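Working notes, structure below.
With one protein chain removed, the remaining protein chains of the complex are shown where they sit.
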Amino acid sequence: MVKQNSRAVIFQERMNSGLEKLEQFAGEFPEVKEVWFATDFSMKDKKSLSTRIKENGVEKIIVAGRSPGELKSFVSASLADAGKNPEDLTLVSVNGTILSDGDLLSVFKAKILCAVKDVHFELASDSPGNEVNKKTLVIGAGIAGIQASLEIANAGIDVTLIEKTGTIGGHMAMFDKTFPTLDCAACILTPKMVEVGQHQNIELLTYSEVLDVSGEAGDYTVKVFKKTRRVDLATCIGCGDCTEKCPVNVPSEFDAGTTMRKAIYIPFPQAVPNKYILDGDNCTYVQKGKCGVCAKVCPVECIYLDDKDETIEIKVGNIVVATGFKTFDAEKVERFGYGKYPNVLTSLEFERLLNAAGPTGGSIVFRSKDKKGNGIFEANSDSPERIALIHCVGSRDENYNTHCSRVCCMYSLKMAHLVKEKLPDADVSEYYIDMRSFGKGYEEFYERIKKEGIDIIRGRTAKVEEKNGNLVLRSEDIEGMKLIEKEVDMVVLSVGLEPGEDSQKLAKSLNILTDDIGWFAELNSTNQTVNTVRGGIFVAGVCQGPKDIPDSVAQGSAAAARVIQSVINSKVKKGLSDLSYNDIETKVNELISTEE
Amino acid sequence: MSTVVNPDLNAKLVKFGNKSEWNECYHCGNCTAVCSLTENENLFPRKVIRQLQMGLKDKFNSNIDPWLCYYCGDCSETCPRDANPGEMMMSARRYLTSVYDWTGLSGLFFKSVPALIIAFVLVAVSIIGVGYAKQFNLESIMEFGHVFEKMLIFSVVVLILIPNIFHMFWLTIIKEKIKAPFLLYVKGIWDLFLHMFTQKKSLKCEKNTFRWFEHLLVVFGYILLLITTVFLNWFSTENTYIIWFGYIVGGLVFIITFDFILERVKKKKELSKFSHPSDWLFVIWLFLMGFTAFIVRILIDTDLISNNLWLYIVHLIVIAQWGILIVPFGKWTHFLYRSFAVYFANIKSAELNS
Amino acid sequence: MEFEPKIVSFLCNWCSYTGADLAGTSRMKYASNIRVVRVMCSGRVDPTFVLKSFREGADGVLICGCHPGDCHYHEGNYKCLRRYHFLKKYMAQMGLNPDRLKLAWISASEGKEFAQLADEMAETIKSLGPCKVKEEMEIFD
Partner (left out) sequence: MEEKRIGVYVCWCGTNIAKMVDVEAVAAKIAKLPNVVIAKDYKYMCSDPGQEMIVKDIKEHKLNRVVVSACSPRIHELTFRKALENAGLNQYMFEMANIREQVSWVHDNREEATIKALDLVKGAVNRVNFHEALDKRSVDINPATMVIGGGVTGLSAALELADAGNKVYLVEKTGNLGGHVANIDLTFPGLNSAAEVLEPLIYKVNNHPEVEVYLNTTIDEVFGYVGNFESTIKSGGKEYELKFGNIIVATGLTPFDPGKISSYNYEKLPDVITSLELEKMLKEGNVVKKDGSEPKKIAIIHCVGSRNADYHEYCSRVCCLSALKFSNQLRSALPETNLFQIYADMRAFGKGCEEFYASTSKKDVMFLMYDQQGDLPRISKAEEDAGYEMGIEFYEKLSGEDIIVPADMVVLMVAMEAHEEAKEVAHAVGISLCGNEFYIERHPKLDPVATTTDGVYIAGTCQGPKDIPDSVSQAKAAAARILASIARGTVEVEVTTAVVNEDVCCGCQTCIKVCPYTAISFDEEKNVSVVNEILCKGCGTCGSACPTGAIRARHFTDEQILSQIEGLFSKEMQEV
């Protein structure tokens, strides 16, 4: 047991103005003998600290700051050098991305309090919490949201699942095969989608968005903006007569713009709900008051052209946020020529092109133009013979996004394999920096692809240019110690993942925080990856940070576990931002007295 | 035979450049691929960075590649890790300059600003001392100046530049065991001079055209100014053509160098974002040379020179500092090494390809 | 009139039946000779089913299952593959052209492949002509 009045607090740096008094705050504890700053010592000389430890009879050190871990080994070496127990050391970290400035001070103080009193902060901040409304809201119906909804609904809890687009399924529905097992995304996803559509505990609100969230953990009131579909879900039979007659053509979102859709459309054949949507922004009737042919041909008269959007309010106890991502805009990297050269594609476009249910039925072809000059893909066009895939487009790059998007290496390998499968004589090459095939079965997949006659080259492609009608890419082959100037027919840019467009807005209305990049911030990156600073609000899937399908599914389930647990207990734990310093102080005293 | 890696070279190089940013490099190969000048035999900047990081000192000392870079800044602009390969190449050139220089002064001046200041002050004091010895008589000082310039050129070339070029030759060709037939050397001479005066290769970096033109003008302006002042005796001549010619070249030098200085102050372009003391010295002294020569001749033409003797002494100090310090040990040598590097590189690749 | 064969097709519920549905939702046209019988797994396809089909008047039999490794029941499709090879030999011994039986892997996303397969199978059987088993067996009736 560490003696009373033998603790020292070392602040990593002199904190900014709002935190000035911390030095005084820490010094006032009877347990604390010394308050030091890291700048007082020479980090190159552990004697500079160990002599002070010895001189002052310090037995335990608390290191506090933005990243105290950086000092940890220096301090424990100094403790050992001074003949003290090197493990009598507590790190108190505050991270600006976890807390907004207002809450930062009280949480920092509470953490110092816990460290001084030898109580784990996690135990002290574990509050009993509020009564919970059993109904749960899941925002976003990609694979993570679907998984969380099903998991919760299967426990007999009512779920409202909100999806921005007209169908559930998210990005996964757009994919062809999934790595590393190469089973088709639709085969494993659509049964889940149907299950969601038919589940008696799930209320599905597609074409809807969250506007505002108020209330507290266990009792949230959510304002939902329901865009009108202008098609009655109950009566539409999905016959498609309306689409056939609709005169408007716009790029299909589901096909990543590789083909055109009508203004009244169904996103894809297996959409859930499998009913049509009238896209008001592109409909001639809605915009100009003319046309309306769809309503005329509808055999069951389920199209209401003059329907208006509405805003509804729902009350829920828990919220799971699973809003996913958007892909990096490849046009930002001018030197790859996306948007300039028609046969430079993003990986999402290529994914649709490869898809057996995609615009070309799975054949890889050159981009052609429709009557109005839109770049589309048609099944009977010529196939490219030389295809290059470029990794890390917009990822791991200080000029765009610093983070690694985690999935691009694997999906690029998968695409290379699919190209070889469809065009066995094609010359396929891949350009990467580090091959990140880390998951179960991934490395084995990489080894398998290497044997399929695909050139996998270490070296980031620097530029793609058009010369004599061919695309020429320039890259260094690092392992081969040579430069590569290669003519190809098609270039696929493996674009990274970015936070969704509305994620900042949503974070604001939920009052949760985001990190520097814009991903939703988890409470603790080690073991609280689905919790947020607010009680009853959980995050799952890519909106928390890039992830592949199994990891998103696991996180969706993990978030569901939290919801189910709170419903079973009828109580939802308070979040960090709902707790005051005094709450924690009371709990600390409680814990100390039970210990004794 | 395996080489032992050495983490200390890295730290040594830091003294010749801005920071050790190139440690951030994760070897994606972007810089090498984006560069318009790289070829299979010359994979820079990445391979140069690698040699530095790993402390492969011998390999690095024999590497010509740093001289083949004309610093367009593409690599630094597109570097995904902010490792700034362009500036690293610049530092590598400074370091190599110190390697080639047998006197060791070059390295001292690059690394230590105080040493540089002391040297500059010493030179200035010596010139003033000469003036004192000549009792501040304008004519005898100008006469001395004229002889001094010729002597200076001769001794710098013979004592410093030629030995250093041989040192470079020894490191990059002999030590690398390149045995090229003599004929190759002869054939390459035309290219050597062409590159020396035109830096033709830098035109391959597309956005360099204007800068290349400016450079070309400065090089020619500088050489012509040298010829007019030293060999055509600009300050003493009565020949109107020569006088006017001197004005033009002198003006050319200081106007363009003024633009260079402005760019470095504005730091807009990638290549002018960071300036080492040696860069400042080079452009400022070039400017001062042109400018003071211009002013001196104006004073001569307006017969005001006798009242402004000190101005001539200042000009002479600038020339002396330039000739004694900057030309043999400073950035001026890049002009020479770069041209010889192209020459050696051509011989090397011709030999390797044959 | 041209000979229009009848082909019985056993499709597994998880991959191939869904693939055939996808051909439909994608409006791919193919020969109308296929008559589908849904089974939970291609492993459920008992050789008797195949022989029964010929006995009842089928001119060809097509079995489709999940791709190797994708079986919803782990390895039912492998079991099916073994029986298929056995059946082919058996058919030859019985004097039935083994080409009348075909096994193919169709995943849930391979609507197009299913349509092509149906056309190819119809062509093959057309070239083989009508299967006589039913007529010949009628003497026993």
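Lettered A, B and C in written order, each chain numbered from 1.
Just so we're on the same page, a residue touches a chain if its C-beta (ideal position, glycine included) is under 8 Å from a C-beta of that chain, and two chains touch if they have at least 3 such contacts.
Everything numeric in this text was worked out from a predicted model, so none of it was measured.
Colleague: As a test of the contact rule: which chains in view would the missing one touch?
Modeller: A, B, C
Colleague: Given that one chain is not shown, which residue among A:Gln24, A:Thr526 or A:Ser593 touches it?
Modeller: A:Thr526
Colleague: Quick one: say which of A:Pro86, A:Gly215 or A:Gly375 touches the chain that got left out.
Modeller: A:Pro86
Colleague: Which residue from A:Gln4, A:Asn56, A:Thr181 or A:Asn470 sits in contact with the chain not drawn here?
Modeller: Per the contact definition at the top, the residue touching the missing chain is A:Thr181.
Colleague: Which positions on subunit A touch the chain that was left off?
Modeller: 43-44, 46, 67-81, 86-87, 90-91, 93, 95, 120-123, 143, 147, 151-152, 154-157, 178, 180-181, 183, 188-189, 192, 194, 198, 235, 237, 239-241, 274, 299-300, 396, 402-404, 406, 434-444, 447, 458, 478-479, 481, 515, 519, 524-527, 529-530, 544-546, 549-551, 553-558, 560-562, 564-565, 567-569
Colleague: For the chain that got dropped from the picture, name the residues of subunit B it touches.
Modeller: Touching the chain left out of view, subunit B contributes residues 1-5, 7, 10, 20, 23-27, 47, 50-51, 53-54, 56, 59, 81.
Colleague: For subunit C, which residues reach the chain that was dropped from this view?
Modeller: 4, 6, 8, 17-18, 20-21, 23-25, 27-30, 32, 34-41, 43-49, 52-53, 56-58, 72-76, 79, 83, 115
FYI, only the chains that are shown with their structure count from here on.
Colleague: Chain adjacency by touch: line, ring, star, complete or other shape?
Modeller: The chain contacts form an open line.
Colleague: Could you state the distance in Å from the CA-based centre of subunit A to that of subunit B?
Modeller: 52
Colleague: Taking each chain's centre as its mean C-alpha position, how far apart are subunit B and subunit C in Å?
Modeller: The computed centroid separation for subunit B versus subunit C comes out at 81 Å.
Colleague: Per the contact definition, I'd like the list of subunit C residues that touch subunit A in the complex.
Modeller: 14-15, 18, 22, 25-26, 67, 69-70, 107-113
Colleague: Which of the residues in subunit A end up touching subunit B in this complex?
Modeller: Listed in rising order, the residues are 335, 392, 396-399, 433-434, 458-463, 474-478, 481-484.
Colleague: Flag every residue of subunit B that touches subunit A in the complex, lowest number first.
Modeller: 26-34, 38-40, 43, 46, 78-82
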